[in-house]
Every structure is written in C-alpha cells, then in structure tokens.
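Below you will find the structure I want to go over with you.
Apart from one protein chain that is not included, each protein chain of the complex appears where it belongs.
And then chain A:
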Amino acid sequence: TAAPTNILSALGTIAPHRCYGHGVEMTRHMLNERVLLVLRLFDKINPDKLTLESQFAKDLGLDSLDHVELIMAVEDEFGFEIPDQDAERLRSPEDIVQYLCDKLDVFD
C-alpha cells in the first residue's frame, strides 16, 4: 500500500477546492453614501458644507495637495489606483461617483 504523500490525502476528509465569490452588488446610491462618508471623515473638509455638487477647490477650500490626499483616501476605500490624468479631473463628489460608476460598471 502506498504511503500517503501529504497530510490532506492522509486525513481523507478534506478535499481542497476553490470558492469563487462575486463582489457586493453596488448601486449608485451606495456609492454616493460611501464617497460622502470618506469625505466626511477627511479632516480638512467641513462636513456641514459637503454636498454632492460642492467643488473641492471653490466651495470647500482645498488646495492641490489636499486634493491628492482625498483621492488617495478614495483609492484606499475602493481598492484600486486612480491615475493622475483622471484624478485631476475629479473636482467634486459628483465627479468621483460618476468615475467610480464607470470603473465599477454600476449603471443605475
């Protein structure tokens, strides 16, 4: 009789198999909430003045380095890199949500 070569076949009960998971079903409303949460937690933004249409530079008074930090916070939240040419066009929360919808295939 052949000796078992690894512990799993020796145990005989645990067969290795793969589990594939689908991501969370995202809606535009959920993206709005997540982006606004990230922005409210950002300490250089006044949460009272924050709406979906408020511009970062004009209404919320953020300079370019704050903008960079903000985009990095959004990247950390959603887990993918946003390149520079796209990041400099994102000037309000509405722009960010629209960009994320395009990247994550959210259509409503």
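One rule holds in what follows: contacts are C-beta pairs under 8 Å (C-beta built on N, C-alpha and C of every residue); 3 or more make two chains touch, one makes a residue touch a chain; residues count from 1.
The rule is simple: contacts and distances are computed from a predicted model.
Undergrad: Among "Tubulin epsilon chain", "glutathione transferase", "NADH dehydrogenase [ubiquinone] 1 alpha subcomplex subunit 6" or "Dynein axonemal assembly factor 10", go ahead and choose the protein name stored in UniProt for the chain not displayed.
TA: The record for the missing subunit names the protein "NADH dehydrogenase [ubiquinone] 1 alpha subcomplex subunit 6".
Undergrad: Which residue among A:25, A:48 or A:84 touches the omitted chain?
TA: Going through A:25, A:48 or A:84 one by one, A:84 is the residue touching the chain not shown.
Undergrad: Hey, which of A:33, A:69 or A:102 is the one touching the hidden chain?
TA: Only one listed residue reaches the unshown chain, and that is A:69.
Undergrad: List every residue of chain A that touches the chain not included in the displayed model.
TA: Here the touching residues of chain A are 64-65, 68-69, 72, 84.
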